[in-house]
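Report on the following structure.
In this view, the complex is presented without one of its protein chains, the others remaining in place.
Order as written gives the chain letters A, B and C; numbering starts at 1 within each chain.
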Amino acid sequence: MKKALIIALLAVAAIPLLAAMASMPRFGSPEQPAYTHVASRYLQKGAEEAGADNVVTGVILNYRGFDTNGEVTVIFTACAATAAVLVTSGSRKKEKPGEATVPLSPVVGYVVRLLAPFIALFAFYVVLFGEVSPGGGFQGGTIFAALIIILSVVAGRNVAERVLPARVRPWLQIAGPLSFIAVGTLGAVLTGSYLGFPHARGLLATAMLMGIELGIGIGGATVFASIFWRLGDEP
Amino acid sequence: MKAGQCAALLALFWLVLTGRLDLLPLVAGVLAAVLIAVWATSSLWQRDDPPVLSPAQWLRFIGYTVRLVRDIVAAAIVVAEKVLDPRMPISPVLIVHRAKFDREVSRIALANSITLTPGTLTVDIEGDEFLVHCLNEDFAADIVDGTFDRRIRRVFEEP
Amino acid sequence: MSVWDSIRYAVAAVLMSIGAFFFLVGTLGLLRFPDFYSRTHGATKCDTVGAGSILGGLALLRGFEPDVLKIVAIASLVLLTSPTAGHALARAAYRTGLRPWTRRIEGGGQT
Partner (left out) sequence: MVVFLWGVAVFLLAVASICLYRAYMGPTALDRVLAVNVIGTKTMVLLVMLAFVFGRPLYIDVALVYALLNFVTTVVATRCFETGVLEGDWQ
């Protein structure tokens, strides 16, 4: 009975949605408003207005900057909530050295430490060049988080935690939204509107975009690393 | 010195990644390279011997790599024969090989060279003892008679 | 297309075919060998040779471009990480008590 009621309710709710879908322009049809007005403007003026070499970056961070700002805030709130749910009352298990665990293979330890600086630089590259190549803040942050995870597995959590000290970690976790707000405010000071970018693709606009990417990267890396560390805590 | 070599290598890697010589990325990359190098030498390599090589050692290391690649290809063909042989003529053995080195980097290089050479696989290292798994006893000839040890000592332990 | 280009393309094609062959051999080793350790032999080494060979062929195909340096970087990364991963796997198996397979030689005596 209950199930039937739910199905009936869903069907009723689906009818207006389907009707709305039907009245929309066909997917990919050239008469869509997005293609007639907006896209041509993006493509023609994007490079000079948005201050980004890549049209997609310009759209995401400039034309639709408010949207992205909200998205970043939502995502990082969700991540912080995930990390918070994983917090348990217990503290970290104390692992005494040589306590019935298998010591780490020297080869693995050596090679990982050899590669670590290169992985870090590569993460930085992905963050910074997200503007013109596949990548960006989230992707670079994920690579950096992978580095931190393998360091805490191989070199010990003390070494890995030194990169993201516990004191500043809460601030680093919200570095994404924070840098967005900072850049937005800077734009307000410079151009008079929040998230306004100085026109003409100058050094300053590029630096502002990179600032946002860097903030998202640091925030993402911190959140992922925190979640990983929380998983290792004893309940 | 340690941080200097690391930073130089990282800057080189940055150039390979970006593939262009614009000012802003270059400055950012060199800055990041120096910072990461300082972090690596102070945090990762503070306790033991970092893999710093002198120019002569670098040259010999490149020569060693070329020779190793040749050996690998030659021996990979032998393993391919074994795999493709329907009778699968292998009789695995575990061999304990002793080699004493002054530097950590030599130990690691020997372990990885053994693993790269087809037919042999470093299973474990404890102190000077290398536990090597061989598909056939004759694959281990070069390791047991110390040819590898001598080559690696020449590369990493002579100034 | 100049003579030099055709030679370059031919060598690249040969290198890539060799690489594909070694990938196939590594996979057959992964399937056919009797125990974990020998499978690691087949897999890690033939894969290193196969990857190196195909990447070399692709670099040759590309010619003198900055991208080639990136391919060289990937190849050296594989040359460093592949044996390390193989060793890590074998060591984990050894430390958790997996015994290597050995051929049983039938001797005399009672059964």
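Just a few scattered comments:
Definition applied: a contact is a pair of C-beta atoms (placed from the backbone, for glycine too) under 8 Å apart; a residue touches a chain by one contact, two chains touch by 3 or more.
Source: prediction; values computed, not measured.
Contacts to the hidden chain, counted on subunit C, fall at residues 9, 13, 16-17, 19-20, 23-24, 26-27, 30-31, 36, 39-40, 43-44, 47, 50-51, 54-55, 58, 61-62, 65, 67, 70-71, 73-74, 77-78, 81-82, 84-85, 88-89, 91-93, 95-96, 98.
As for the chain not pictured, it touches subunit A at residues 95, 97, 101-104, 106, 108-109, 112-113, 115, 119, 122, 126, 133-135, 139, 143, 146-147, 149-150, 152-157, 231-232.
Definition applied: only the chains that are shown with their structure count from here on.
Between the interfaces B-C and A-B, more contacting C-beta pairs are found at B-C. Each chain gets one centre point, the mean of its Cα atoms, and the points for subunit A and subunit B are 36 Å apart. For subunit A, the set of residues that touch two or more other chains comprises 105, 107, 111, 114. Residues of subunit C found to touch two or more other chains are 80, 84, 87, 91, 95.
Across the interface of their complex, subunit A is touched by residues 77, 80-81, 84, 87-88, 91, 95 of subunit C.
The touching residues of subunit A, counted against subunit B in their complex, run 105-107, 110-111, 113-114, 116-118, 120-122, 124-125, 128-129, 155, 159, 162-163, 203, 206. Subunit B makes touch with subunit C in their complex at residues 13, 16-17, 19-20, 65, 69, 72-73, 76, 79-80, 83-84, 88, 90-94, 111-112, 115-119, 121-124, 131, 133, 135.
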